[in-house]
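Missing here: one protein chain of the complex. Every other protein chain is in place.
Just so it is clear, A, B and C label the chains in written order, and each chain counts residues from 1 on its own.
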Amino acid sequence: MLVLLLSCNDRPGLVAAAAHAIASHGGNIVDADQHTDTQHERFLQRIEFELPSDQEEGFRSTFERISGELEMTWSLHDTSRVPKIALLVSQEAHCLYDILARIELGDLQAEVGVVISNHNTHASVAERFGVRFCHLPVDPNNREAQQAQVLSELLSAEIELVALARYMQIIPDSVLAEFPDQIINIHHSFLPAFVGAQPYHRAHARGVKIIGATAHYATSDLDEGPIICQEVTTVSHRDTVQRLIQRGRDVEQLAFAKAIRLHLERRVMSYQNRTVVFD
Amino acid sequence: MLVLLLSCNDRPGLVAAAAHAIASHGGNIVDADQHTDTQHERFLQRIEFELPSDQEEGFRSTFERISGELEMTWSLHDTSRVPKIALLVSQEAHCLYDILARIELGDLQAEVGVVISNHNTHASVAERFGVRFCHLPVDPNNREAQQAQVLSELLSAEIELVALARYMQIIPDSVLAEFPDQIINIHHSFLPAFVGAQPYHRAHARGVKIIGATAHYATSDLDEGPIICQEVTTVSHRDTVQRLIQRGRDVEQLAFAKAIRLHLERRVMSYQNRTVVFD
Amino acid sequence: MLVLLLSCNDRPGLVAAAAHAIASHGGNIVDADQHTDTQHERFLQRIEFELPSDQEEGFRSTFERISGELEMTWSLHDTSRVPKIALLVSQEAHCLYDILARIELGDLQAEVGVVISNHNTHASVAERFGVRFCHLPVDPNNREAQQAQVLSELLSAEIELVALARYMQIIPDSVLAEFPDQIINIHHSFLPAFVGAQPYHRAHARGVKIIGATAHYATSDLDEGPIICQEVTTVSHRDTVQRLIQRGRDVEQLAFAKAIRLHLERRVMSYQNRTVVFD
Partner (left out) sequence: MLVLLLSCNDRPGLVAAAAHAIASHGGNIVDADQHTDTQHERFLQRIEFELPSDQEEGFRSTFERISGELEMTWSLHDTSRVPKIALLVSQEAHCLYDILARIELGDLQAEVGVVISNHNTHASVAERFGVRFCHLPVDPNNREAQQAQVLSELLSAEIELVALARYMQIIPDSVLAEFPDQIINIHHSFLPAFVGAQPYHRAHARGVKIIGATAHYATSDLDEGPIICQEVTTVSHRDTVQRLIQRGRDVEQLAFAKAIRLHLERRVMSYQNRTVVFD
């Protein structure tokens, strides 16, 4: 199965042009979804289709021509390829365990190229799941060097998706530039509530009745990147800060796993600091 | 704006054909969604598009021809038309109030042609909202005559959607036949749990921790019609039957209003006793 | 049935003291809930109990003595009394309709003493529900005079709960002082996200995947009062600002009605800018 993602300025005839290109190569559309953002005059589409294997090259040529005429940005993905992902983690390891288990169980279609951490705490977890673990400690004097090592590891492992599984270090522009819309972070609050540090402490102090977690693409503005998905759960006056942290883990790992799945299935498109999720 | 709903057996070229037809009449697709049910080999699509007003007749002709070739079932809807609906109610009136308020506030785009009840209890409510009220009492001796009167009222008021707002009488086949996929019922349970009478009493007896409500198209099999939407809410051991009934009303009116909105916006297609909801 | 609400600094023996006082007057506890906030060393309790009618005076005397010894703050409420509430509204009327309908249907046990609005738009709604409507327009020159009129209306109608049903005017300190923890506001966002004006516009701009509403006690800090309950609903890239506003109404009226019910049933206690909800 192939997935075609395309986006361009909105104009008449776009759907017909893409559908015609697929049909002309003997393809059959299995699923299609589209979105027109009238405010930004933007058209985005995801098409999942079958194509005779000897037609892929021809289709690419045809679509290259069409997309030039219609000024489209597009990409074509083969869903049978298993992408390589990196998991970055600090002390809190529930998201790490969850993603490793999901991949091992076949729930997520991915290969973990490397687990990177600024602590050595979870080396044994990676080992037990048969995954390479890379300990890159940070201190005030080596920050830039460590960031360069992280980038080097990601590149040498040919990583296609960087999943920040509660990694509490800043992602430098050098890494962001190399992986545009390919770094997913899980923030432990219902953004934009409680941007920044200690969201559960602040949620408790404010006396909220619902807490949440937000999975988003990382950008240079901390906690400000395009949101992919959010999960919430109800809490009460009985919940101490410690219990908010505990209950929050459930929604964190759920939102994180959903966002990774959506990304891997090529269901997420990003523009104007927002996402379109074709689910 | 126009909405085109189409369904047919799945085959290559369907999306291209519909998109081409719209483009060829100068139309512009604003929103499109589709679904291929591979199990039943069924293709369904909803297209929302703008068309130059002088092109509607031409488009209909074009599409009549295409749909014949591709054996499509289709319908075309002008979203600016305000459809007429009927509200049928027995004793519980929360859904009646809610829908009347939503229509008066412009939240739902519809005109209430008539409120029909087997009780006279809520005549004043209809009156206050400026809506015709029709009292058609039922007793064991007049059931069929009453059903004929209901049908007659619906037909004479040129009703396009029959909304059963907690109407506790059976809808006869004569009415069902006249309004296929145009009768929405709200059942006060999370179907298929607690089909039939007194769902809250049975939910309480079973000790469930979540209750729900289900809006579905009415069919001759009670509570077995295609489900449009479902809403749930958590409950606890503290909730008595009476409180389940009370809390259930919130999810009932929410599910009911959502289903009516989805139907009125032509976002629901039904086949094989299930719905596709293009939301 | 009586409801006793009490709060004091935490110390051993509190539960025994209250329970003993009730038992000593022949009372029977039907429901009791309590909370100890170890951080603030605060104890709060709600006891619902039956008492022989000739024992109420005696119980009050006994408890007056006990509470003095234990430095408790307490209040006793007869659940059979129907409290008088005021509804304040501006242009958006869905919460107004909802509360009026709930009271008329017996879903909420309250009497609407007055509907106050700075617009005349919804006079007919109040009239239809048989409720006094009071039009108190605001302009830059009469703000303080209008606020004084609002207070005067609330006092003369002997209002016990002021429900701000999307009332977009500031509540002055004079009113706040008169009704401590007796003014419930519905804010159309998931606080503390989107404090202030146009939350749906900002939620859309941020690209959130969940929106919400917050019912809270009004305080002099706008949108900063103790939160009583919050409701959320999922949204997607398909939802325009207009549709967020529309979908938000459902959670607004749900959160508002729940908060009013909780308050009327004496299930909410407030301290340290937070609430304990004994539900």
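Just so it is clear, contacts are C-beta pairs under 8 Å (C-beta built on N, C-alpha and C of every residue); 3 or more make two chains touch, one makes a residue touch a chain.
What you are looking at is a predicted structure, and each value in this text was computed from that prediction instead of being measured.
Across the entire complex, the residue among A:I29, A:M72 or A:A93 in touch with the chain not shown is A:A93. Across the entire complex, the residue among A:N9, A:S61, A:S75 or A:Q246 in touch with the chain not shown is A:Q246.
Screening A:E41, A:D107, A:E158 or A:D173 for touch with the missing chain picks out A:D107. One chain of the complex is left out; on subunit A, the residues touching it are 31, 93-94, 97-98, 101-102, 104-105, 107, 128-129, 238, 246, 249-250, 254, 257, 279. Subunit B meets the missing chain through residues 35, 37-39, 190-194, 206-210, 212, 226-230, 232, 236-238, 240, 273-277.
Where subunit C meets the chain that is not shown, the touching residues are 12-16, 19-20, 22-23, 26-36, 38, 234.
One rule holds for everything that comes next: only the chains that are shown with their structure count from here on.
Shared residue numbers account for over half of those found at the interface formed by subunit A and subunit B, and the copies are therefore classed as meeting with the same residues.
The rotation relating subunit B to subunit C, fitted on Cα atoms, comes to 180°, given as a multiple of 5. Across the assembly, the chain pair joined by the most C-beta contact pairs is A-C. Taking the CA centroid of subunit C as reference, the farthest chain centroid is that of A.
Here the spacing of subunit A and subunit C, counted between their Cα centres, is 41 Å. Averaged C-alpha coordinates put the centre of subunit A at 37 Å from the centre of subunit B. In subunit B, 31 are the positions where the chain touches two or more neighbouring chains simultaneously.
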